[in-house]
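Right, I'll just put the structure down here and ask away after.
Apart from one protein chain that is not included, each protein chain of the complex appears where it belongs.
By letter and in written order, the chains are A and B; residue numbering begins at 1 in each of them.
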Amino acid sequence: MSQATRRRFLGTIGALGVAAAGGGLLSACGSGDDDDAALAQASTPTSAPTEAPEEDQETDKHDAGSTAEAGDGESVEEMDAMHEAGILAFPAATEGLGGQPLEYEMDGDVKVFKLTCQVVPEWEYSPGKYAEAWTYNRVTPGPEIRVTEGDTVRIEVTNELHESTAVHWHGLMVPNNMDGVPFITQPPIKPGETFVYEFPIREGNVGSHMYHSHHNSAEQVTKGMLGAFIVEPKDPSTRPAFDSEFTMILNDGPIGAFTINGKGFPATQPIVARLGEKVLVRYMNEGLMIHPMHLHGMPMTVIAQDGYLLPQPYMCDTLNIAPGQRFEAIIEATELGVWAFHCHILSHAETRHGMFGMVTAMIVEE
Amino acid sequence: MSQATRRRFLGTIGALGVAAAGGGLLSACGSGDDDDAALAQASTPTSAPTEAPEEDQETDKHDAGSTAEAGDGESVEEMDAMHEAGILAFPAATEGLGGQPLEYEMDGDVKVFKLTCQVVPEWEYSPGKYAEAWTYNRVTPGPEIRVTEGDTVRIEVTNELHESTAVHWHGLMVPNNMDGVPFITQPPIKPGETFVYEFPIREGNVGSHMYHSHHNSAEQVTKGMLGAFIVEPKDPSTRPAFDSEFTMILNDGPIGAFTINGKGFPATQPIVARLGEKVLVRYMNEGLMIHPMHLHGMPMTVIAQDGYLLPQPYMCDTLNIAPGQRFEAIIEATELGVWAFHCHILSHAETRHGMFGMVTAMIVEE
Partner (left out) sequence: MSQATRRRFLGTIGALGVAAAGGGLLSACGSGDDDDAALAQASTPTSAPTEAPEEDQETDKHDAGSTAEAGDGESVEEMDAMHEAGILAFPAATEGLGGQPLEYEMDGDVKVFKLTCQVVPEWEYSPGKYAEAWTYNRVTPGPEIRVTEGDTVRIEVTNELHESTAVHWHGLMVPNNMDGVPFITQPPIKPGETFVYEFPIREGNVGSHMYHSHHNSAEQVTKGMLGAFIVEPKDPSTRPAFDSEFTMILNDGPIGAFTINGKGFPATQPIVARLGEKVLVRYMNEGLMIHPMHLHGMPMTVIAQDGYLLPQPYMCDTLNIAPGQRFEAIIEATELGVWAFHCHILSHAETRHGMFGMVTAMIVEE
């Protein structure tokens, strides 16, 4: 699926003439736009020769000897090539993928899940870039736990770290002794031990929740010990309808600093939708900073906060998610093309050498 | 009351078997849960012997010689003991308590309050930890001013600092010359001087407001010159009903860096409620950073922002409060037990050595 998506992405941007090596300005313009007569004459660039702009001749703040050189040593062409390489690599294959559904077994009426806390010495958060991750089941985010209102769940947590841990079910209404706070609701789970959590999924406690460490949490969570805990409604008609969904877990810890679902651009996964489909995005912030996520091209309608339906959904194109918060928003895929989707703290998304970190794309196809 | 609360807290967590010295994993599990048959078999841990997890034998990133040692030198037991000590100390007695009601005298129809700006060289923000605080009446937060819609108030502010100051009534609609901005609405109050503020409390200007310095404010406020200014409605039926209330003033200045009502965990005060009660929490951010406050176990309903009732209250479990903002939320105490309540920027709440800073608990009793 990753390779299919990748081919699709390259096909789409190739149609615009921008991703082809050597695609020039003229070839890029005027294409990819065939549904609006008013735009027929758009994009008629004047490719003037590259001259030294006047005001820069008046100052020596740029020590570039020629206008073909950008400020930090590399030439304009070199700088642009680095930007292009990042885009062409997207979505890049990396080792390890978190957030996939966690299988369970039934024990009578109880859904039984198993999580093992493990260090992964080299988590590939971006192509060729590695950091130590602390994980559930060797991936970050940990596997997705998905259940239904009214279920009873049991989660067996085994600690293979070098230090104690405990798991908090963030957003779930559980009996106090299942809440996962060492020395307040349970003893810490020491290395080598297993602790068994079991609780019913309460009526109305539907939506996008999370699980994460609640012991030495500033370190354990940001290093990767976190995951989505999604509760589906018994009666889907109690929530707004959608055609597909995408969970977007934000983290800004030591693993690559800025990640979506454990990966930084270009190793992030795009959202792919057919024209007219409604995509539910489940935003979850497990980091230490806010991340205002901006979608290009079309707005989103925010329908729920921390799992609770908003009495009045509202529209926006930039949604600010603070640590611990979850939002559910529906994007109606009304606009064809590849649309950037990124944190608008621009330093979390781009450097002089191209996009990185909290960047993905929404691809809308016919 | 602090000692009573403390005994109550220890009793509650003692019932869970987790706070008793030497409370082991097995003793902790399966207790404290007697109202749900589905959970009868929960928490049956397998206390396997502590073995070196496989993946850690493959890497030398941990220089721990044995699996019983955590990363930064101390052993697992030492690290956990530090975590436990923090919990057992909560709520810890410290010298000085801010935010208590400020007495007033009547002068005709006018309620007369007195504030003195004073440096407290050693404010105990956490047990045995001291920082210089700049205060009103020798405490931070300053004493709570609480009046009623329609009152007229006079506040005599005497400056005993080494520098000028002035007081801004944040959120109150006052005549311009009472607004507290030096050189715009009044001269600064120089050391040794007294300035008298007097203004009516306007109809509709109800809710959770603040007072704080507006001169050299980035320093004076974060050092502690701030307090709650609460306006009660003449007719309580104009606001949602509640059984008790708790004001939570957040600060992140030099006094202990991260404090709730001038104290860091374990010196913070818990919220105590009986089962079924409604608690109004008045969040106020007087710091320089956002603080998304997360309550475990049950949601809150946000009813007012900056004192103004929301047209449509909404529910959440993590409320992001930015500097200068106030929110009022009602928590229905439906869940028994001790529930962590903390800033979800985890580095404001926990270190490798345990919880600190912006952490408190909500204790729900029968």
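Rule of thumb we're sticking to: contacts are C-beta pairs under 8 Å (C-beta built on N, C-alpha and C of every residue); 3 or more make two chains touch, one makes a residue touch a chain.
Quantities reported herein were computed from a predicted structural model and do not represent experimental measurements.
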Exercise. Check the options A:L97, A:V112, A:A257 or A:L336 and report the residue that touches the missing chain.
Key: A:L336
Quiz item: Which residue among B:P91, B:P188 or B:G357 touches the omitted chain?
Solution: B:P188
Quiz item: Which residue from B:L115, B:I145, B:M178 or B:C343 sits in contact with the chain not drawn here?
Solution: B:M178
Exercise. Consider the whole complex, including the chain that is not shown, and state which of B:T222, B:T247 or B:T318 touches that chain.
Key: B:T222
Quiz item: Per the definition of touch given earlier, which of B:E74, B:D243 or B:D306 contacts the omitted chain?
Solution: B:D306
Quiz prompt | Hidden partner chain, residues of chain B it touches | solution = 109-110, 118-121, 132, 138, 152, 154, 158, 160-164, 168, 170-171, 173-179, 181-200, 214-219, 221-222, 288-290, 305-308, 310-312, 320, 322-326
Quiz item: Residue-wise, where is chain A in contact with the chain that is not depicted?
Solution: 13, 16, 18-19, 23-25, 28-29, 31-33, 35-36, 38-39, 41-51, 53-56, 58-59, 61-62, 64, 67-71, 76, 79-80, 83-84, 87-88, 290, 292, 294, 296-299, 312-318, 320, 335-340, 344-347, 349-352, 361
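Just so we're on the same page, only the chains that are shown with their structure count from here on.
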Exercise. Let me have the rounded angstrom distance from the C-alpha centre of chain A over to the C-alpha centre of chain B, please.
Key: 32
